[in-house]
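A single protein chain has been omitted; all remaining protein chains appear in their positions.
Let's turn to chain A:
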Amino acid sequence: MARIIVVTSGKGGVGKTTTSASISTGLAKRGHKTVVIDFDVGLRNLDLIMNCERRVVYDFVNVIQGEATLNQALIRDKRVDTLYILPASQTREKEALTKEGVEKVINELSERFDYIVCDSPAGIEHGALMALYYADEAVVVTNPEVSSVRDSDRILGILQSKSRRAEMGQDPVKEHLLLTRYNPDRVNRGEMLSVADVEEILAIPLLGVIPESQIVLNASNQGLPVILEEDSDAGQAYEDAVARLLGEEREHRFMSSQKKGFFSRMFKGG
């Protein structure tokens, strides 16, 4: 049986797809058989972030509707050989994802993989509900900013009431907070909500903090999951998050700004 992890947020543009790409790549790099599913029907982008956009032939909806087999639709990652991508359909309606159809595909994947990572679309509509419905765990991606935090709280409420685990009265979906686009300098200046602030408001355990970094855009430009930028702070922060997801203890890093000396502050800028 695979562990099903949904990457969700409510708000758009906070880093769900970036996170899905990195977490699935990180899990696979550690030898776990992993598949990452794009649930954003009509607006697929995971294929671009994972650099397999030109290899998409069949998609998730084709499999649900019996127009292709799972094997035909799954794309094997070129960098990590235990990683597969199931792309979203670019042309269908979101409603093509039925609860029964999604369940059938997830059950089939469950027999072959250790981890199923579900990349949720933004919002709280059908696509997002389908992405989280079968989840065992949820990575709630949040930016230190008011609208993102509020939407994250909303999605937590939905996880607690509308997931399969909630409906069946099973143990609740295990929730993890992943704070992205974190800028410790701005936090120090009192301009940005701190990790502690967001933890206090959302009251769920912290999986990791990804610092705001140029590397993230550079990586997505090239279709490279950030976690493979192993020398970068953001890449290492994702690596730590994956380790914690697997139950390892890792101290949090990149949460405070590098102390700058007097001269660098004077001449290089704050």
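Heads up, the rule we're going with is that a contact is a pair of C-beta atoms (placed from the backbone, for glycine too) under 8 Å apart; a residue touches a chain by one contact, two chains touch by 3 or more; residues count from 1.
One rule holds in what follows: contacts and distances are computed from a predicted model.
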* Asked: UniProt name of the unshown chain, from "Metalloprotease PmbA", "Dihydroorotase", "ATP synthase subunit a" or "Cell division topological specificity factor"?
  -> "Cell division topological specificity factor"
* Asked: Which residue, A:Arg30, A:Arg92, A:Arg112 or A:Arg154, contacts the hidden chain when the whole complex is considered?
  -> A:Arg154
* Asked: Taking the entire complex into account, which one of A:Leu48, A:Ala166 or A:Ile201 touches the absent chain?
  -> A:Ile201
* Taking the entire complex into account, which one of A:Glu67, A:Glu125 or A:Glu191 touches the absent chain? -> A:Glu191
* Structure fact -> Of A:Leu43, A:Val146 or A:Leu217, the residue touching the omitted chain is A:Val146
* Those residues of chain A which, in the complete complex, touch the missing chain -> 145-146, 149-150, 153-154, 157, 161, 187, 189-194, 197, 200-201, 265-267, 269-270
